[in-house]
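First the structure, in the form of structure tokens, and then the observations on it.
All protein chains but one are shown at their positions in the complex.
Right, subunit A next:
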Amino acid sequence: MEDVPVVELVAKSPCAGLLPMTVGEVTLSEVDLGVLTSVAPFKGQRKAASEALKEAHGMALPAPNRATGREQARAIWFGRDMALLAGPLPDTSLTRTAALTDQSDAWACVTLAGRPAEDVLARLVPVDMRAAHFKRGHTVRTQIMHMNGSITRIGAESFLILAFRAMAATLVHDLKQAMEGVAARG
């Protein structure tokens, strides 16, 4: 049998060729969160699902508007009765108490970092993202300009932002425009 040529396929990230970008004091970077899995507990199984998640990956299911875990393995509240496990391949034990859906290729994931990062978000997001109100470990499902997304504070001056992968260029465009606006005001 003849040898079949094997093409080396290289995964292209959602923001390939667009990021990183620094404007003024704010830097926008793409981040590879690893495997993304939505975890939706079955009816009446929230507590059991949280225990299973803790057992397998070390963090409880987050309450609304909260994220648990840390870099490499986060659980981000992602809507009614749903969390997004970001990082590890989900342990099969989770399937006993929750519906799991692989969303790894569905999201563009970026970090916005720098002292005026809050000011940048203030131009795009209809929620108060200032530290007094939105602390580390807090998360929101809200809009970024016209798009639905997820924003989590991961540090004093840094945010993790998720938007639909197909809208990656729009996400970068809107954030860039806001970054330029903030930088121009000095």
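Methods note: a residue touches a chain if its C-beta (ideal position, glycine included) is under 8 Å from a C-beta of that chain, and two chains touch if they have at least 3 such contacts; residues count from 1.
Everything that follows uses one rule, which is that contacts and distances are computed from a predicted model.
K.L.:
Pick, from "ABC transporter ATP-binding protein", "Sarcosine oxidase subunit delta", "Ion-translocating oxidoreductase complex subunit C" or "Pyruvate dehydrogenase E1 component beta subunit", the protein name that UniProt gives for the chain of this complex that is not shown.
P.N.:
"Sarcosine oxidase subunit delta"
K.L.:
Identify the residue among A:57, A:74 or A:141 that touches the chain left out of the display.
P.N.:
A:141
K.L.:
Which of these touches the unseen chain: A:73, A:127 or A:183?
P.N.:
A:127
K.L.:
By the contact definition given up top, give the residues of subunit A that touch the hidden chain.
P.N.:
64-65, 79-80, 126-127, 140-143, 148
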